[in-house]
Each structure stands twice: as structure tokens, then as C-alpha cells.
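My structure is below; once you've seen it, I'll send some questions.
Only one protein chain is missing from this complex, and each of the others stays in its spot.
On to chain A.
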Amino acid sequence: MAGSPEAAEEAEQGPEPPAGDAVRRGKRAAPTAAAPQPAKLSRAELYKPPTSEELTQLKETEDLFHSSLLRLQIEELLKEVTLKETKKKRIDAFLHEINSLLSTIPKTPETELTDQTWLSKDVKVPFLQVPFSVKGRFHFVPPAELKVVGSYLLGTCVRPEINVDIAVTMPREIFQDKDNLNQRYHRKRALYLSHIAQHLSKEKLFGSVKFAYMNSNHLKPILLLRPQGKDEKMVTVRLHACPDSGLFKPSRFYPSKNNVRTAWFMEQSTPKEGATEPPTPHYNNSILCDTVMLSHLHFLSNTATDFPGMKDGLALLKVWLNQRQLSKGLGCFSGFLVSMLVAYLLAKRKIVKMMSGYQVLRSTLQFLAATDLSVTGISLAQDADPSLPSLDDFHQAFEVVFVDPSGLVNLCADMTASKYHQVQFEAKHSMEILDDRMVDGFQVLLMTPKPMLRTFDHVFHLKHVSKLQGTCKKMQLLNELMDRGGNYVAAALPFVVSLLARGLSQRAQLVAHSLPQIPEWPIDAEPPKHKDVGPLTFGLLFVPEFAASTLEKGPQADHPEALEFRTFWGDKSELRRFQDGSICEAVVWEASTVCQKRLIPEQIIRHLLKLHADIPESSICYTGALLESVIKTGKEAQGTGEEAMVSVVCSYDDLSRKLWNLKELPLTVTAVQGVHPALRYTDVFPPIPMKPVYSFYNKSKHLLYPSEEKPCPAYITPLKIICHMEGSGQWPQDKGAIKRIKAAFHLRLAELLRQQHQLVCRPAVTHTDVYKDGYIFRLQVAYHREPLILKEVVTPEGMLKYQDTEESRQLELETLHLPYLTSSLHGSPQVGFLRFLNLLATFDWKNNPLIVNLNTGLTDAECTEIKNKFVAARSHLPVMFLATPKDQGSSMWTRERPSAQILQRLVLLALESLRALEEQLMAPLSDQDVKMVFRPPLDFYDVLIHLNPKQIPRHLESVDRPVKSVSRGVVKNSSAMNILFPVVDYDPVQLYLQELRDAFDDLALFFYDKHGGEVIAVLWKPLSFKPLPFKASSMKGRKVTTLNNELVCIPNVEAILEDFEILGEGLVKSVEAHTEKWTI
């Protein structure tokens, strides 16, 4: 086990039986689709003269798409997400009925806005009326006009949510002067919708009538209507109430204008003398949006004419946004927004109407990647009317600027700069993927969901958003609160994010937040409060070089910026003298191990949020490193093994230097290569320096043996090192002789290391163990021609041929290929693990080779060749196929394992684990027990062999650390010299497993968690119990009986169960057989 690659080790972590009962009884549950066969066209078909149509299609494919595969894939996807024609007809009929219903709603008498007694008790006004008192009078008049707007007409709605937007124009007589002020317009609109809702809710036509906030913006309630019966899920009609055009003077809503009076908002009777009112750009924008709905529709439908690619392009873009969770919530990058962006690019001639959907996607992503709308806004306004506000005015008021054709509305008003940067980051990343021919861009861009947990290195939650009220107070955000209609989450969020961004400046390349979302609600319920958005999630993407630095160096003490630095960091800031003699302000974070250093960002975040935003630590749930608890060892050591591995590697380096310089060796050492996982920093529990306690062992002739009376001694891993010897004519060319010479080398090495470096050594036939600095290194001599000699076969004609044999393959894996494995894990361990699980679960192992292009050692051509060869020879290749630059065609690490059943089970477990983990990590309010996914379910197995914990040498490594530990005969020590050689590589459980597998391999599968598992789980193989015709070679562990007068043999299960106990005498505590699970 010591030298197998990481993937295989992961696979062995816990007992993993093949999936499902169906499998064990011999039936495959999965659809057995045939493996792809190379396509065959007859010669005549291949070379027939092309029609002009076919030529253009082939040409188009070449020019407009990367490949025909991508073209076909996109076509399939579009079929999947676009609305079917038959459904459109049903929707149209539904819309007609709504239209006729709306005009029949009766008028109401005029009342004060605050007098809402005329409304039925069954409807609650969908608006947070705070403060309640407001001037103005309202009465209901049936809508002046109804018009379908938005994506439905343009044909760009995308499943799964088909929305049809209807603009309901409120007649002019409802409104009075000054309705633009103090939410009067908003209240009237809400009342208008309430009255409609009240009437429609009585109609049988609808399956549900509900309220929602448009994009979770509480200033804009809408009414949702769904058809009755099975069509309920098909479509959602959204009613937007909007004012008659020309009702308001646009200049009242310029970003610098105020429309909410402080005195009203603060409920003071008289305004303060002389105080200027602050601008309310978001409030203004929320009214303006309503006034331009119809003109936006016209604008977009003009764009869409003669532009077939737009529809496809928008569908792709919407899928892209959906997969990245960017298209829902307050300040989202909505489908409407992206349509406007495509229109902008068309106007700017970055897109032409000739383009295909794929090219629209590419150009739009290109634009997003290259343009920072939070710095240089864009505008769709054609004529430069000097009276209109300028882009600068918009930048003053909003973080992200994209002005609509009227020149008045900022389409990105609610978006935070951080959210835009995330969009930009994703666009950049996607462009890189599209340009990289090695990656299947289609899968990555459009088919793979990208939740925050798998996107960001660290994720943390703000458990109680109501704490943001305190933040608003602390940061003095009264004006923003007024502007946002009291929504403290929306008001505080941009400031909190920019605070974090400043605090993490060098460490993080991206600080992102989840979009606050409020679900729809029934019309008889009170509208949701601001705190109902649930926990807010923040994601951090680090710059690996700086993320874990312990020092935050500030300006020199006498500089004016020093004060600013001090106020920003508070009492954490202190004066320090640096090596160059300067005295600077600095913050030093406490962290001794790598594991703690990785969590410095957590310290920073907790400190800054407490200091500047008044958010207590208890409200923050940081899920950056929760999983690491599984690999932490010991009580005193808080690390996750990195330090231990560094010290192992130091000792190894020293040993390899000594080997290089060893005198009196007949041949020189040409290379020393460490192959143990600890030497490439990937061991789960790296060894720690140890010294044996003599009294614990049996002693004879200066040798220590485990004692039967005592618990099993602690497991000491031999760290395997391959020591390549110089090639020379002196080497024999015969495999038996080479083995002997190698044994002689092992003896000699032991002797020389003892003489020249006073190291305690113990030679054996296949290796020499060296005790050094408390570690055991296992030296293994290798001769580069040995595998070749093992392969030699002489054909009858006398020709020498090389043929892989089991022995040669094993030797090559150990001496040649294993040393190539290097660590390539970066970022945070947790996100790495989640992505690994996701890869396991979602990769199409059956139809694709997993190409790991380490250090980009493979060229395009090589990759294509790997894929082609893979398709051609699929049935002969391992079920899990990995290709690397050093191993392009044989997938040598997965040749033996996993089997098809195990892979299937692995995929299933990975999927479930991922789901469970993501659920837990995203739910800060519930109890989190991430170790859950590491505990295997045992009810699935046929037999459980319970082991005696005292005889499990690695019991301390188990997922749930044992409460009481036993002495295992070693103490920590790295300096011991001249000692008796400790007991090395003695693990009874592994020996037991080996014996079990040797004896019962054709009857059962054995599963064990090598990190301290207390149970060996046994699963009978699906065909084990089928009576076999009597044959001398199939008699292993079976008994003979007659069936229909034929001699057959069946497994002797009772005896085998007793064998489990006999073979594991002293180790096995009990054998628990679930006899009810099988029949013979």
C-alpha cells in the first residue's frame, strides 16, 4: 500500500461495496449502453460528391464552431432548455383568459392611502409600509393597458423557469401630484396589486396566486399567477404594475435627486432647518424601471429581428449564468440584463447579426472579461442629450453602471461591484477554457453547476443578517437606508464586502457574496421582512502566495498613513522594527502550523467584522477548514501533518546525500528517489519520530518482537526509497542472479551506513531498513535493466522480444513510474476535496479518458490521439482510465483496480458524500457533522468482522478518535542512537486482510478503512452462491452436494464463517453474520 497513488488510496478509505442489491444478485442496474464504437462509413459514402448544402454546413461548422461536436452538443442543449411550441399554445390561451379577467375587476371608492380597510382580510399588502403614515389617496380603476413584455415575446425564455411578464398599466387618474415622494407611488402600486390579487384568487382558473419581490428587491412587488392542474409547473405569469408613460417628469429621478424626505423617514414632525436632503438614486431607479418597460421591449425586439443567433446566444448565456448562481436574487445578473448587454454589443458592432449562438456567447463573455463596468460604465443612450445625467453622475450613485436606451435607468443599480467582479472573473475563466482545446468547454461552461462551495477556497456564512442593522448604525448608513427603503441588508452589503476586500487586499483575488433571495409568499401572508433572506454566504478566492502570510506590514510610523492603518486594524496594529531598520506599523497574526496559517483569513475577517461592522463572532460560521478535523492527529499537535512531512523530507534529503557520498561501494549510486507518499507531501498521517520502549517487547538476541500479551505495537511505516545503481558490465544478465546481487547490495549498504554514518540498519533480501532521526527508511536497490530482463522472451525463430509480465510490470511501477508522481494540490484542502468528489461523481468514465496534463506535458495532437485510441480500444481498457504525459496509453495505475462494480459504488458514494457535505457546509444554522461522510454505512454488508481495538496498530487514526488510548510501546524521540531496531511494518490487520483475500477472493469482497477501522466488512460476490458443477479447481472453500442428480459444489458458509475467526485468532473480537441477507 505504501507506494500506491493517491486515487487508489482514496478508493480504499472506507468499505465500499458495489452498488445496489441488483448488482450482487448478478443484474446490472445501470443502463448498459454500448461503449462507443469508431464510426464506420462506407468508402462510397465517404467519397461521394458533396451537395452544396452539405458543403456550407461543413464549412459553417469549421468556421463558426470549434468542431462539429460542439455544434451538435449546443443544438442538443438548446432543444433541452427552450420552450416547446405545443406549450406555447397552451400558455397563449392562458394569457388570453387573464386578459379578459383583469378588465372585469370593479372600481373602488377613493380612500386615504393609510386607510386600507376596504381591502379584504385575505390579502395583505405586499409592501413593508415603514413608516406607515403617508399622505395621498388611492382608488382602484381597471388597468388602462395590458401588454406582454420580456423574454416570452422574444422567444428567449429558458427552462426550468418559464416566466411570462405582463405590464399592467395603472390609469393616470389613480395618481396625484408628488406621488414620486416618500414611497407613495410604491404603496399605490402595492395596493393596486393587492386588489387584483384579491379578485383573481377567487377564480378557478389559477392553481396559485402569490406575491413575490422582483429579483428579491422589496421595492418592487409583483403578482405571480400559475395555471390550474398539471400545467401549474409549466409557466409563471408575472404581473408588473407600471405607471402610464409621461406620468412623471424624468428629471425628478436623476441619480442626484432626492425623493425620500429625511423627516418623513425618521418620523419627525418638522424637517431640520437648512439640512440638505441626500440623493436617493436606488429609490429613483426603482420608479424609473417601471416607466420604461414597454420601450425596452420595443428596443429588444428591434434587436432580435433578423438575428437568429441572438435567441440561441441568450439561451446559452442564461444557462451559463444559472449554472454559476448569478441569475437570481437582489442585484443579480438577470436574463433581461444579459439581453440588453447583447443589444449593446450589437449596437457597438462587437456582434453582428450573422453570428451563431456560440459566437454570441463567446463575444459576450469576451466583453465581460475585458470590461469593468464598475469603473467604466456603458450606456445604450443614442443621442447625447446634454440635459441627461452623465456616466459620471451614475458612477457617483451606483457601483456598477449600465445605462438603458432612455439614458435614465441604470440596469445594474442593485448589483454590487463585487458581484460584477465575480461575473467578470467567471467570464475570464470561461474564455480561457474556450481557448484551451484540451478541455471540454461545453461541459465546463454549460453543463456543470458551480456552487460557491466548489468555486471558492474558503466560504463563510453570516448566520443572522439582522446583525447588519448594527452594521448600518456603526457605519452611519442612514442615507443608504433611506435610499433602499429601509433594507439594511442591501444597504450594508456593499460596505461589508469592500471592508473585507480591503482587509484581505493582497491575500484574496476575489471576495464574493451570495445574492440575498426572498422566496414568493401566499397573498394572505405578511410580506417577508429584510431578515428573511436567510444567512448570507461569502466566498474568498485566494492568491496562494500571500493568503497565509502572518504579517501585515503597514506604513512607517511617522508617515501620515500610519494613523489610517491603525484605525483600520484597531488594537491589532503595533509598531515593529524590521530587518532593514525601518519602524513600521504592522499586524502579526498568530499561527504556528500550516493548518493554522491557512486560517489567518478567518482571523482577519472575524476581527474586522467585529471592529468595523459590529458583527459578533458568534454570528459568523466559517467553513473554510471544517473537514480538516478528520486528519488532525494527537491532542497537543494542532497541525494537519505538513510540518511532520517537512521534517521527514529533511531527514530523507540528508540520507540521500549520505547515500550519494557513500565510499567503498562497488558501483556508484546514480539516483535516489523517495516513493513513500510522505516524501511527496501526500501522506494522510505522516510518520513522527519514534523510539521503542524495550520493556514492551519480547527480546531475543538484540532483536525486538511484538509480544502476544501486549497490545499491538504502534505501526511504524517504512519510508520506501529507491536507490538506483549505476549500470555496468558487472551486472549479471539473469534474473535470479540480479536478485542475489541486489541482496548483496542491501547487505553492503547496511554495513557501510553503519560504519561511515553510525546508522542502525537491518538488511533483508529485498531491502535494507535504516533507522534515522526516529524514522525508518526502507532502501531498495534498483537496476534499470532489470524490468527489461524480466520481459525478455525468445521466439522460436530466435528473435528476442519484450513482453510485459506481471513481475516486470510490478517492478516498473515501483521503480520507474511511482517516482514521477508529484504533488499538484493547491488552494484550500477542503475545496480540493469537494472538487475531487465532484470529479469522481460527474466524470463520464465510460466514454472519456481522464487526461491529467501535468505540467502541460501533452500537446493537442497527443491528447486527440489518446482520445481516439481510447475510443477504439475501450472494451480492453480499465474502467477508470487515466492518462498522463508519462503514461499516455495504458493507465497503469488503474489496471487492476477499481473494478466496474467498485467504480460504480465509488461514484455513487462520491455523489452522496458531496451532496451531504454541501448541504452541511451551506447550512450554518444546523448542527454540522462533516465527519458523517467518512463513516461508512455498515447495514449494507453480509458479514461484519469486529476487530479487537488493542490489536489495531493505527487505531488512533480513525475518524472518531478513540476515547481512551493504550500504550503502544513507542515514545516520541528523534535523537536516539545505538538502539535496538524497532518493530517495523507490522500491521496484523493488513496481514489478516491479506490472508482473507488469498483464501476467499473468489467468494467475497473485503472492505476495510486502513486508518484505524474497527470493522472488516464482507460482501459475498454476486455469483458466489450459484451452485457450480463439480471441478477439482473450483473446490476452494466449498462442499459437494447433489442438485437434480448432478454433483455440484456450493460454498461451505458455516465453515468459512468459522475460518474468519480461526485465521484472525487474537485479532477478531466477533463475527457478525447477517444470515438473513443471503440464501443458498
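Quick note on the criterion: contacts are C-beta pairs under 8 Å (C-beta built on N, C-alpha and C of every residue); 3 or more make two chains touch, one makes a residue touch a chain; residues count from 1.
Convention: contacts and distances are computed from a predicted model.
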| field | Among "RRP7A protein", "GTP-binding protein", "Peflin" or "DNA polymerase epsilon subunit 3", UniProt-listed name of the chain not shown | value | "RRP7A protein"
| message | Using the touch definition from the top, which of A:248, A:569, A:845 or A:992 touches the missing chain? | response | A:992
| Looking at A:563, A:737, A:873 or A:1023, which makes contact with the chain not pictured? | A:737
| Touching the left-out chain: which of A:309, A:331, A:692 or A:706? | A:706
| remark: Contact residues on chain A toward the hidden chain run 31, 33, 36-39, 41, 45-47, 50, 55, 58, 61-62, 67-69, 72-73, 76-77, 79-81, 160, 319, 322-323, 446-447, 449, 703, 705-708, 712, 732, 734, 736-737, 739-741, 743-744, 747, 750-751, 762-765, 798-802, 844, 847, 951, 983, 986, 988, 991-992, 995, 998-1001, 1030, 1032-1033, 1035-1042, 1047, 1052, 1054-1055, 1057-1059, 1062-1068
